[in-house]
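Removed from the display is one protein chain of the complex; every other protein chain stays in position.
== subunit A ==
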Amino acid sequence: MEFKVIAKCPITRARVSRMVLAHGATMLPTFMPVATQAAIKGLSPEQVESLGVTLILNNTYHLNLRPGIEILKEANGAHSFEGWKHNMLTDSGGFQLVSLSKFTTITEEGALFLNPFSTGEPTMLTPEESISIQHAIGADIIMQLDDVVPSLQQGPRVGEAMERSIRWLDRCIQYHESSGKKDTQNLFAIVQGGLDPDLRNRCLDGMLERKDRVAGYAIGGLSGGEEKDIFWKIIKQCADKLPEDRPRYAMGIGFAEDLLVCVALGVDMADCVFPTRTARFGVALTHTGPVNLKLAKHAKDFSPIDKECPCPTCKSGASRAFLNHIVTHETTAAHALTVHNIVFQAQVMGRARDAIISGVFPDYLRSFFAGYFGNRGYPEWCVNALRSVGVDLLENVDVPVLPGSGAKWEYSDAA
């Protein structure tokens, strides 16, 4: 991997970097759309490529079940199997395994689970096995197997999981280095430690010791319903301590405000199913907040979702009335909104890159929040988080500040 920081925000911790992987360059910070089962819901790789996306996520757990490793090997990996020519990242499969398999037991050796496809026979996913599966998939960035616990888990289990994640990282590194794939595939470590700053610190210390043998760092175990003020503090703690010359990836982050706060705290990459999932429920993301096209108020609105938007949906002149007519009835409505939402996420991050390079990132944050939340009010945690890196969202504006996770959007009520 070639990783170079090309610009830094003079105020916040935000930065722009260029990451070159085996399938081309990707500019960071970036958002990665999720292609769980080897396809971004409803789209073809040519469509995704046309949206200016250069890095997507595939899920190891799913691909391991279907089509399975043997078939992926025969196809020469997931890139060629699914026709994707650009960069790809795979997770370790651990999270889905814990959440999808009912009888998963974690031991020092690995995660023992009942394979839903092999008539309930117990199967062991070890760190070595996870890496070996990711080698067969052939993603440009692969993740270590970590010991996942729910974000709100408390007690000794959290510390145990953190310590084990470090030991598993060693096994992943060992296996990866001996495989000869090190030049084409890049292994990322995942910082764990729950919501406990001490545990996070110990995890960071342990993982930083292995810096020379990992290509980047992810921040895991968040975005699981913890309080937002705790969330950003953990992100900040990790991002502050992670090395300058390694990409930082916040896992499972996808709301626009979360993305921008994370970027301001020094995060380079994020992924989430939210933008593509919400598209299937009829919600278009816009710079003035999410729009639920199922609502009757759009039935006679002949304006596009966003007339400035360069996505194929808006550029074709598709109106809200048109989308309201097909949404939830026709799969193409999901496609239309999926491309729009992917472009929206990419625009939020692309504009951040430009603003960082031009030295006006704090202004961008202020104008984004003003446009996105307007008078609905700013989430208090965003105000707090951005103050911690020297940006006051409330400077010269008079908007309410909302406790909790923030504004009520069209997608969250009365759909």
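Basically, a contact is a pair of C-beta atoms (placed from the backbone, for glycine too) under 8 Å apart; a residue touches a chain by one contact, two chains touch by 3 or more; residues count from 1.
Throughout what follows, contacts and distances are computed from a predicted model.
Asker: Suppose you had to identify the omitted chain by its UniProt name; would it be "RBR-type E3 ubiquitin transferase", "Transforming growth factor, beta receptor associated protein 1", "CMP/dCMP-type deaminase domain-containing protein" or "tRNA-guanine(15) transglycosylase-like protein"?
Answerer: "tRNA-guanine(15) transglycosylase-like protein"
Asker: Which residue among A:Thr12, A:Ser223 or A:Gln237 touches the omitted chain?
Answerer: A:Ser223
Asker: Looking at A:Glu160, A:Glu177, A:Asp198 or A:Glu330, which residue reaches the missing chain?
Answerer: Reading the full complex, the residue touching the unseen chain is A:Glu330.
Asker: Could you tell me which of A:Val339, A:Leu365 or A:Val383 touches the chain that is not displayed?
Answerer: Result: among the candidates, A:Val339 touches the missing chain.
Asker: Even though one chain is hidden, which residues of subunit A still touch it in the full complex?
Answerer: For subunit A, the residues touching the absent chain are 6, 16, 18, 23-25, 27, 34-47, 49-52, 54, 57, 59, 61-62, 66-67, 71, 74-75, 80-83, 85-86, 91, 95-96, 99-100, 143, 148-153, 190, 218, 220-226, 251-252, 254, 271-273, 277, 299-300, 302, 310-313, 316-319, 321-322, 325-326, 329-332, 334-336, 339, 343, 346-347, 349-351, 353-354, 357.
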